[in-house]
Structure formats: C-alpha cells, structure tokens
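Some chains have been omitted; the remaining ones sit where they do in the full complex.
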C-alpha cells in the first residue's frame, strides 16, 4: 500500500497536488473574509448573522461587490484548471515518467497557478493573468500527451 | 490490482468518497427538479420544452428564482470543498494512516457536508452552515498536514 509513496515521482505528485489543492481551497476563506469585512452577502441568513437589524440594512447587505466577485472568478478558474491537473497528474505519475521531467511539470504548473491568483487578485495588467493561465494549461496538455502515449485502451 | 481494495483504510476512503461525491452529484437533479416544477429556466430551448408557447410565457420562464439559486450555491460549495477532499483524501489514504484516525476523518467530513447541505437548503440560521463548512475544511487541512508529513518531494 505505502509502496506507491516510496516512488519519488508519486511523492512529487503528492506534494504538488496537495499544494495546488490547498491554494484552491484557501480561496473559500478569502471570499468569506471579503464578504464579512465588506458586509456583502448573498444569503439573507448571513446578512442577519452579521448585524442586519432591519429590512433596510438587510437589503443593503444583500448586494454584489466587485472584489468579492473577483475572488469568486479566481476560485472558479482554479476549479476549472487545478482539478483536471490533479486527475491527469495522477495518471501521469503512474505512467512511469522520468523524475526530472515530472518534477519540472509539477513545478511549472504550481508556479503558474500561484502567479495566476496574484495576477487576478492584485490585479496585474494583462497579459500576465492570461499567460499564466496558458502556461498551466500547457503543462496539463503535455501530461495528457504523455499519458496517452504510455498506453491507450479504447 | 484489487490489492489496494484489500486495505481497510483504502476501503473506507472508497466508501466515504463515493458517498460525498454521490451527495454532490444529486444536487444536479435537485436543481432540475426546482427548475421544472417552478418553471424557471435559463436556456430558451428548456423553456420551449416545458410548455412556453408564445414569446410572453417564454420571457416569464427565463428568470432567476431564489430557491434555484440557493441549490446552485450549495452545489458550487460542494464542488469547492468535496473535490479537494477526494483528491487529498486519496493521497492521505495511500500515506499509511492509522485506520481509526482515518475513518474518523472521513466520518466527520461526510457528516459535516451532509449537515452543510441541510443548513443551506432549509435554511437553518447561521452560524450552522458556516460552522459545518469550517469543520469540513478543518478535516481536509488535517489530511494535508498528514500527507505532507508522510513525505515531500519539491
């Protein structure tokens, strides 16, 4: 069982998958932080819990805020890109790639996604966010190629 | 191959992952149920299929409904939290944890997510939903810690 963890490639996959999934997961608390500090809610029960006493303040709290929406879009982009990386990366790690190549894939992906979040949240002028998105996707495409090359059963 | 299934920890991971993924998946039919019974659609072809005969009734059907949006937010929160659990949980199950500890992690996570959905959909007053969200995330963080402690390759 623990055998799989004795492989260096799988260990690298485990490390980087955990890092990017953790990064993605932290967008949740970040959204909550912006919602609570700016008093921007979407559920009436949340507005109530954060001090909306009358109907008027309740209405004021139930609105959209550009910064909250920005964090949510960043989170959504993580879901759309990090989740496929984790799925395809597992198959890639099990397909017996060269350790150096594999670690390079994982490192570039993780770096591109951390930079993507920074570029989204600051925000940095384009094309910084667009390029980091493309780099991350390129890594996943490269792993797709390797997985399918290692063996196909249709 | 089937060896991995002979490990009790992996079997527990398999059971609880399946349960929470199934719970997440069922939010889709629930959204569809609300859309069809309340005649609230987002695609014109859906409005047509559910009896919107003229332009006026078509417009009436293409709207947003607070309850449909609530189910969708609940579904989205599942995607944001259950998917990382499934990914990190796999690595956790393979990292050779103690069976009792592992099962406790899985049980608390599954219970917190089922309660989260109930708290979201009823809805229960806050902080019930917030707390169940935090508990689920805490379980995932604890598994992250264990996975990274079991071995890191950067």
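Some points to look at:
As written, the chain order gives the labels A and B, with residue 1 at the start of each chain.
Keep this in mind: contacts are C-beta pairs under 8 Å (C-beta built on N, C-alpha and C of every residue); 3 or more make two chains touch, one makes a residue touch a chain.
All values derive from a computational prediction rather than experimental measurement.
Here 2 identical chains are displayed in place, and the whole complex they belong to in this file is assembled from 3 copies in total.
Convention: only the chains that are shown with their structure count from here on.
Note on chain placement: the centre of chain A and the centre of chain B lie 17 Å apart, centres being C-alpha means. Residues 3-4, 7, 9-10, 70, 73, 79-81, 83-84, 87-88, 90-91, 94-96, 123-127, 129-130, 133, 137, 140-141, 144, 147-148, 150-154 of chain B are the ones that touch chain A when the two sit in their complex.
Taken in their complex, chain A has these residues touching chain B: 1-2, 4-5, 8, 11-12, 14-15, 17-18, 21-22, 24-25, 27-29, 32, 42-43, 45-46, 48-49, 75, 79, 83, 86, 90, 103.
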